[in-house]
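Below, a portion of the complex is reproduced, with chain positions unchanged.
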Amino acid sequence: MFKATSELRVRYVETDQMGYSHHSNYIIYYEYGRVEALRSLGMSYKELEGSGVMMPVIDSGSKYLKPALYDDLIKIEVIVPSLPTVRMRFEYKLYVNDVLINEGHTTLAFVDIKTGRPMRPPNSMLHLLKPFYE
Amino acid sequence: MFKATSELRVRYVETDQMGYSHHSNYIIYYEYGRVEALRSLGMSYKELEGSGVMMPVIDSGSKYLKPALYDDLIKIEVIVPSLPTVRMRFEYKLYVNDVLINEGHTTLAFVDIKTGRPMRPPNSMLHLLKPFYE
């Protein structure tokens, strides 16, 4: 399975008047983790779009277990549980000081930017991912 | 069942370079719909917090069926499927021009701001909601 880890800090703008990182930020943290996971694999999401493939999110889910606070350093673990087909599932576990604070998932589709139609993942991506599932 | 409807417009800042309202906005649209649903019931979330009760979101899920575009007027339908206990579930259906574009849900807890402990919903809220479940 492909797995990657990245880190980010809770920004002041992300806090709300409860003193927590507002729950809407987690799906942005997932996006950050996902992009960095692809980068660590040797793929740039920017280049992917440049090559005519976009990956819209088609579903998501989150469990908010504990709050993240201002300036907390969040460790984001991203897991791709299986080789993508026309869809790609990402799972996320977020930790602050080794305590699990949030878990979630997103499913993304592969879409041809020109036609707007679903497509299979680019071979370049499959090529990089395959070794993790053998 | 308690059900309420409100409307908002997609702001320019919410668009992304795909030309869509970025998927992270929907959970903010849900929050907007939820607050307006409570207001239509005669409850202010602001006053609720003022009275010492906060309602953190503990889980959420979304299906992104069709994109929303800049300046689209979104109709948000909020449903509370059952009387709240220590938790309160909200379900959402979002429409643009009568086409369903997104559905989702959030579960919120009732927490005593002073002690940080879970609590039962305030009687004032139960009193307003009960007639919808008889």
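Letters A and B mark the chains in the order given here, with residues in each chain numbered from 1 onward.
As a working rule, a residue touches a chain if its C-beta (ideal position, glycine included) is under 8 Å from a C-beta of that chain, and two chains touch if they have at least 3 such contacts.
Keep in mind the model is a prediction, meaning the values are calculated, not measured.
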Overall number of sequence copies in the complex as this file defines it, 2 displayed: 4
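By definition in this document, only the chains that are shown with their structure count from here on.
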Would you kindly tell me how far, in whole Å, the mean C-alpha position of chain B lies from that of chain A? 24
Within their complex, state which residues of chain A touch chain B. 17-18, 20, 23-24, 27-28, 31, 49, 54, 56-64, 67
